Structures are given as C-alpha cells and as structure tokens.
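With one protein chain removed, the remaining protein chains of the complex are shown where they sit.
Labels run A, B and C following the written order; every chain starts at residue 1.
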Amino acid sequence: MRLDVVAAAALCAAMLFGCATHASDAEAERAALAMMQTSFRAQGQAGLDRLDRDEVQALCSKHPNGLPRDLAEKLEKAQLATIRYPASGKLMGDWREGERIAQSGVGKQFNDDPSRPSGGNCYACHRLSPQELSFGTIGPSLYRFGEQRGTSDAIRRYAYGKIYNPEAFSACSNMPRFGHNGILTEEQITHLVALLLDPDSPVNK
Amino acid sequence: MDIKRREVLKAGSGAGVLALAAAAGLMKPGEALAQEWNKAAFSTKSFADTVKALGGGGSTESRDIQITAPDIAENGAVVPISIESRLAKTQAIAIMIEKNPNTLSANFEIPAGTDPFVTTRVKMGETSNVYALVKADGKYYHAVKEIKVTIGGCGG
Amino acid sequence: MAKAIWIGFVALAIALPCFARAQQDTQKEIERYRELLQDGNPSELFEARGAEHWKTKRGPKNASLERCDLGRGAGVVKGAYVQLPRYFADTDKVQDLESRLVSCMVALQGLSSEEAKRRPYSGPGQPSVMADLVAWIASESRGMRIAPPQSHPKERLAYQVGEKIFYYRAGPHDFACATCHGEDNKRIRLQDLPNLTNAGDAQRAFGTWPAYRVSQGEVRSMQWRLYDCFRQQRFPELEFTSDAAIALISFLAKQAEGGTFEAPAIKR
Partner (left out) sequence: MADAMRIRANIVGDKVEVRVLMSHEMETGQRKDARGDIVPAHFIQNVTVTHAGKTVLSAQWGPAISKNPFVHFRFKGGKPGEKVTISWVDNQGDKRTDEATISGG
C-alpha cells in the first residue's frame, strides 16, 4: 500500500519534472521555424523563399496524420478553383512525350538547369507502363488506368485536374501540384493525360 | 623483377615487341607490367571481335561455365559478378558486356593451382547480355546471361 | 464514377496474381543484388584513411584529434557514434559527430570553422578528411546499440524540433521528409523507403548510415543524407552541421534507439 503511494508520488514528480523540462508544442514549433531560416542557404534556382509555406503546406505540416474533415473539404474546394484548363480545350497530348516526362526526375532542384523543362518523375511513385520494372509504390498503380475508365471528357478533365492540383481531390496528398506550382506546363500535363488514357499508350496494353 | 619479366615474355601477343623493347633498354624495370595490356581486345565492340582479339578463332557455348549475378541490378555502376568454370585446364576467364561502349571488361589468367573462379564488379551502361568467355586447353567456350539495369532513387 | 471504380476493381482482381508474381521476382533479384554486394565494402578504404587522419597533426596548432571528446571522454572513439547527437557543455550545444569534429578541429588544431567545414563530402578524385573521419569513427561503433542520450533539456528540445522539421512541407513540390518516410512498405522506384516514424524501420535506416553508395562510389554520412534529401525535396541547400540538420539527426537517432548499429554499410 505504502509502496504504491510512494510509487505514485514518484511518478507524479517524474511527470512534473518531465513537463517542466519539455518544450511545449508551440515552443518547439517556434524553434523549428527559426532554425529553418538559419540552416539553409540559397543555391542555384532555390532561394530561401522556398521555405515559406502557403496555406496548404502550413496546414498539412501541422496535421501529419491528416486534416479534420471540415478543414479538408474547405481546402479541397479552394484548391479546385485554382485549376486552369488549356485554352485550346485539348486535354490529351502525345503519350510518347508523356512517357518521357514520367521517366524524368529532374527539375526544380538547386543543381538543375532552370532553362530545361522539368520531368514529372511519375515512376518514382506509380506503376504505369508494365515494361518499366523500376517503379515506386508511394502512389497507387496506374497500370490500365485508361482501359478501366475510358476517355470521356469527364475522365480527361479529372486526370488533367488531378495532375494539375491533387490537393483539389485529396487534401494533403503526397503528390506535387504539378500545374499549380509551375513544375510542368499545361502542354506537358496533356502528354501525361495521354499516357494515362490513350488506348495506344503502353499503360493500357 | 626477373620473374615479372619472364611473365611478360611468356604473355602471348605482343611479347616479341616487348622483348625487343626490353632488350634495347627502352623499358625500365617495373614498366613491363604496364605494357602488357591488350589494347586491341579492349577496343572491340562485339563479342565475336573480342574473342578474335583475345586470340580465339570462335567460341562454343558451354554449360560448364556458371555466371552468378543478379538478374536485375539496382545500379549499373556496380554489378557484382562471379564466374566459375568446370572445364578442364581452364586458363583464362574474360567478362564481356555486349552493350557497353567497349565489350571487354576484364580478362583473368588462371594459372594451374588457382581455382577457375573469380568474382568482381563491373559497370553496365544499360540492360545487356553479359558473356563469360573461358579459355580451356587452348579452346574458347562461353556462357551468357542477361542482366537488367534499373533506374533508381528519387530521380535527380 | 462508381461504375468506373467497380470495373477497375474487377480488372485489378484479374490482373493482380500476375502482377504480384512479377513484382516478387523483381524484389527477389534486387535483394540478391544487395546480398552479393555485402562481400566487400569499399568503405574499408575510407575507414583506413580516417583512422590515419585522427592521428595526423594538422592546423596552426599542429595537433592531432586524439584528444577530441566525442562525448565519452577525450580521445574515446569506441562507441561514440551510437551516443550521438548529445549535449556538450563546452559548446553549450547539442552536436552530432560532424559538428563535434568541427569543434575539435577549431579547439585542438586551431583551424577556423570555415576551414574545418571546407570539404564536408568527398567527390571523384577529391577525398574528404571529414568524410573519412566519419567513416572510421562510425565503424568503431559497429555492433553496438543506438542509444542517444535524452537527459539534457537541449537534447529533448532538439528531438522535438527535429520532429517538426520532419513534417515541414514546403517548396514547389510540397515535399516534407514525411512525404517519403512516413508510411510503412513504400518504395521510390525500387528502393525501399524506411518509415522513420516506425522504430524497426528507423533502426534499420539509422543503423546503416554512413554508407558506401555504389551509385556514387563514396562513403556518405548522415549529414550528407539529409543534405541530399532536401536537395531532392527542392529545398534550398541545407548547410553542413546546421542546427536544423542536428535537430533532425537527433530526432532520427531517438527514433532508432535500441537498434543495432551496422554502419558503414553498402547501399545502392
């Protein structure tokens, strides 16, 4: 009995001590923000402004286990409004170009030549053409994406929009906002849409 | 040094030239080894030409040569490869990579008393057939295996 | 849409067995590739140089690093790596191995901090004293348990801040460390991604850095690992031995606590 009391008291003391010497979450956050500012240097095309976070980045950093439903819906709605479709109305380009873009992982790194086009690096995270054995699994397999969905206007708009700004469909998605953040051009995105949807694309063979 | 010189003199094609050079005092001791390099063989661009440059008239495929290597290499800069020959009187083991800029990677001379086995690591520019060429009792034999080279990492 | 999903599901169910088998074969061969590499690790060449650098007199004070305190007392190298990062009273800072070596080069050898940090990583034909030292010192903890101390408030703060940085999403690609290292059983291309929020993965990851990278032909340190992750995250350049780097390493080391240290390893 007495032992229990002593143990409980010791535990309380330990907890109190622990609390007193642990920084609060807000303190840690402040320290982290300050540290980020002093720990990087501008290099090549990557200026220190890249450390500034927009609303999506700040919110997603803060909620590593996912946003509460209401916040997620609000964010998705706002991001949906950012999607710009090509003025020409043509959403499907050339799947061969798309395959090259999907394979290329360069672009936007501080050691990349900013005058050269970026790649989409799709294979880093997705399975696409079955011939490519070296694909990642951070995102779902997209093999047979078009074969399963067809090439209706709605599907084209969805595929284009998803690549342009995935946050519009899935808040805090791991996928970059290729159009919204200016990684890929509108035309490059149409080539990726073709890679996904064109019946002649190896993705659908 | 004498031992090395005798080896140079024994070392097949080009030996005559080397012997002359050595006799004329054109080579300092110790340089002999550096001279003994079959430039012609390392400049070839096909399996058949490499066999010729190494002194063979042709080569027969043999099941007594085993290539141990992964079917898929995670990186082409370092592809581990072992070759073992069960052919009697194996004298040399060469490694060739069909799609490299030059076909021949290495040629190992296996004296009596040394196992007809060697492991090393080679560079592969792309997915390719890899040949193990074995010289045994004066004749040439080979085995072949395709090794796929994959793109890896974050991409940049 | 619902119909499309249903059709997709059926197609997937049909395709799956085939796909799974091909997948397994690829994974199996990649595993074999990694096994075959284990026989000879060129990191040994770097470690041998590092052991020499430790004893070599350098700098204006013409002194070696043999009196450098890596946390276990002046000159003690055995087991030092697995108890880093840690708080050092003389600098009043939490330091990882490399930042500590910089402090020692400044204090013992009289180098300026800039000189000590001049070549943090090696390149083709350009060996790095720092990288060699790291390879050797890390090798002196092989087989030991990862046990970074958390008794000092600054050590605990470094961990907490490191965790925040781990989840810091920014840049044109919206990437955080957690984008690639926050879920189990994921890979990028064919490379398995450790989930650094999960102890087992964190132990395997932290316990195998530094590593000889066959893709680069160099031994790379944990500082380099973070530098290059941030490059690929499209961030600006992470400064060598910066506070953010040390905080992140503190977080990762603590996540890996209890694991067996098996570095320098050999990796793609």
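Heads up, the rule we're going with is that a residue touches a chain if its C-beta (ideal position, glycine included) is under 8 Å from a C-beta of that chain, and two chains touch if they have at least 3 such contacts.
As the structure is a prediction and not an experimental result, all values here were calculated from the model.
A.B. asks: According to the contact rule at the top, which chains on display are touched by the left-out chain?
C.D. replies: Those shown chains that the absent chain touches are B, C.
A.B. asks: Check each of B:V51, B:I65, B:I110 or B:V134 against the chain that is not shown and name the one that touches it.
C.D. replies: Residue touching the absent chain, from the options given: B:I110.
A.B. asks: Which chain C residues touch the hidden chain?
C.D. replies: The missing chain touches chain C at positions 39-42, 44-45, 48-49, 124-125, 214, 217.
A.B. asks: State which residues belonging to chain B touch the missing partner chain.
C.D. replies: 3-4, 7, 30-31, 33-34, 36-38, 41-42, 77-79, 82, 97, 100-102, 104-111, 113-115, 117-124
Simple rule for what comes next: only the chains that are shown with their structure count from here on.
A.B. asks: Going by average Cα coordinates, which chain is farthest removed from chain B?
C.D. replies: A
A.B. asks: Can you tell me which chain is nearest the middle of the complex, judged by mean CA position?
C.D. replies: Ranked by how close its C-alpha centre lies to the overall one, first comes C.
A.B. asks: Measuring centre to centre with CA averages, how many angstrom lie between chain A and chain C?
C.D. replies: Between these chains, centre-to-centre, one finds 24 Å.
A.B. asks: Where the CA atoms of chain B average out and where those of chain C average out, how many Å apart are those spots?
C.D. replies: 37
A.B. asks: What residues in chain B touch two or more of the other chains?
C.D. replies: Chain B, residues with two or more chain partners: 72, 150-152, 154-156.
A.B. asks: Which residues belonging to chain A are in contact with no fewer than two other chains?
C.D. replies: Residues 109, 111, 123-124, 133-134.
A.B. asks: Applying the document's contact rule, which stretches of chain C touch chain A when the two form their complex?
C.D. replies: 4, 7-8, 11, 15, 19, 22, 26, 153, 156-157, 160-161, 163-165, 167-176, 178-180, 182-183, 185-190, 193, 230-232, 234-239, 242-245, 247
A.B. asks: Taking the complex as given, what residues does chain B use to touch chain C?
C.D. replies: Residues in contact with chain C: 68-75, 77-80, 119, 150-156.
A.B. asks: Which residues of chain C touch chain B once you look at their complex with the stated criterion?
C.D. replies: Per the touch definition, chain C meets chain B at residues 25-26, 29-30, 32-34, 36-37, 39, 180, 188-191, 214-217, 231-232, 268.
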